[in-house]
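With one protein chain held back, the other chains of the complex are shown just where they sit.
Coming up: chain A.
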Amino acid sequence: MSKPALMSLHQALKRSFHSLEQNHKVWNSVLEECVPLMGSLGNLAEQLLALNGVQMASTPLARFSDLQDRLRCKLLVAVDTILDKLADKMCSLQKVRDAVGNQVTAAFQVYEQHADTLDLTTCLQRSAAAPSVADMLEWLQDAERYYRQQYLRRKALLQALKPGELSDLQNAHRRWEALATPEREDSVSDTLFRVSFFMDSP
């Protein structure tokens, strides 16, 4: 009968949700760490802009002939350092994305394996303690999509940054923050709350 199939599917789902719970925490903490980095990126861009705007020859610092170039070099190195750090963060975000993605794929594979024995009514059965299989699969897919989209858009933003366009660089942190989709993020948290009973059940 479908009982053992359902059991194994439930086990897979539980594993996925546990993994999701951990990864979600990691994801949020990494994102929080990114915010100050983006802020300092904006600051550096502003400094570079100011450096471009100043007429060094008309200031008392005119005696230091290559001061402007040195300053620029220093600032650019700083920008590079920050971008490196951001790349590291992106790596950890990617890891989260891949981990969640693998778990979700695994859960779907288990469902596919048992799909012949599990009829639709069983999948749609909800109880007080556990949501239906269909709902849980949907939530998992939604969560995975959330991570993928977020990663994609943040990566695209960083890719589009060019050293020549300082005003772009300056506004980058604002655009970075605009990329956040709180309602989707909330829905992931909601999912975790909804399945908390299910996860705790043996």
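Keep in mind that, in the parts below, a residue touches a chain if its C-beta (ideal position, glycine included) is under 8 Å from a C-beta of that chain, and two chains touch if they have at least 3 such contacts; residues count from 1.
Heads up, the rule we're going with is that contacts and distances are computed from a predicted model.
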Fill in the blank from the handout: Looking only at "ABC transporter domain-containing protein", "ATPase family gene 2 protein homolog B", "Ribosomal protein L1" or "Exoribonuclease phosphorolytic domain-containing protein", the name UniProt gives the absent chain is "ATPase family gene 2 protein homolog B"
Problem - Contacting the left-out chain in the complete assembly, out of A:His10, A:Lys85 or A:Arg145 - result: A:Arg145
Practice task
From the listed residues A:Ser58, A:Ser127 or A:Gln159, report the one that touches the chain absent from this view.
Solution key: A:Gln159
Problem - Given A:Leu67, A:Ala115 or A:Ala180, the one touching the chain that is not displayed - result: A:Ala115
Problem - Touch criterion as defined above, residue of A:Leu49, A:Ala134, A:Ala180 or A:Met199 at the omitted chain - result: A:Ala134
Completion exercise
Had the left-out chain been drawn, it would touch chain A at residues 108, 111-112, 115, 119-121, 123-124, 133-135, 137-138, 141-142, 145, 148-149, 152-153, 156, 159-160, 162, 187
